[in-house]
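Okay, structure first, notes after.
For this view, one protein chain was removed and the others were kept in their places.
Let's turn to chain A:
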Amino acid sequence: MLDLSVNIGSVPLRSPVIIASGTWGYDESLWRDDLLRHVGAVCSKAITESPKDGNPGHRIWETPCGLLNSIGLQNTGIDDFVDEKVPKLKSYGVPIIANVSMEDERGLARMVERLMEVADCVAAIELNVSCPNVDKGCMSWGVSPVLTSQAVSMVREVWRGPLWVKMTPQAPDPEGVARAAEDSGADALVVANTWLGMAIDVDGRKAVFDRVVAGFSGPAVFPMALRLVWQVSSAVSIPVIGCGGVSSGRDLLAMIMAGATAIELGTGMFRDIRLPENILREVKAYMTEEKVEELRSLVGVAKK
């Protein structure tokens, strides 16, 4: 019997495949067992203190093997998440990871306090200090070890449950940020979020996005995300969750071999709604062929 279950600190997951924030909807028709049976957990869309309308203008732009997005954290706010979304989501039986987007300290404290009311329905908080698509806060916290540590400590004061920190690949010293998060009480690190990019509309002779820069994701970023996973997992002793461009079973295996305990899938879900199932089929075939019984035995093997 192949064992694909993993533990992210104290959070047991039946599958190493987690759906990344911002890439799965709340519509009931998506939370069917036949689609989600192969998924370990689903991250919520970023939650902010107040509802946000997101960015004007173009929001997505395809590139060869990649995707630029400038959504700008459109969401209905923490009160709607706690009062309306969580009661519905908990009935589906898939662990929910609350992706909390950090703008400022007061907002963060209020969000975590509200999440405490539904702590038994939230498998972990994923502290997002890494969104590149908003002017206020967010990524500016994640590029600095000191500010990351401050943010993590603030959540830790209120939140006793599992706490993951979603890092930005824009941090000049990713190991420093990772260690700061670990030392301040993070239980796991998600490595990483989107990469800063941009596009020019050559016909229109102007930048495609109103904010000029946008977040880059998809298969094109996989080698860079893999490198970060290797680096960060060597610098900390808490579990690392690989995120960036994963789109096949072999990508998942590479992330695990580089030191990740699980992975998050984002953009890949857009082109294949059954990607978790298809990835796991490939991983199981590999494990059978190679006589690997427990997926977790492969964590970091490429470094040994």
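One rule holds in what follows: contacts are C-beta pairs under 8 Å (C-beta built on N, C-alpha and C of every residue); 3 or more make two chains touch, one makes a residue touch a chain; residues count from 1.
Going forward, contacts and distances are computed from a predicted model.
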Candidate names "Probable septum site-determining protein MinC", "Sarcosine oxidase subunit beta", "Quinone-reactive Ni/Fe-hydrogenase small subunit" or "FAD-binding oxidoreductase"; UniProt protein name, chain not shown: "FAD-binding oxidoreductase"
Absent-chain contact - pick from A:Ile47, A:Ile71, A:Ile241 or A:Val299: A:Ile71
Residue numbers in chain A that touch the chain omitted from display: 22-27, 29-30, 32, 35, 45, 53-54, 58-67, 69, 71, 74, 218-219, 247, 267, 269-274
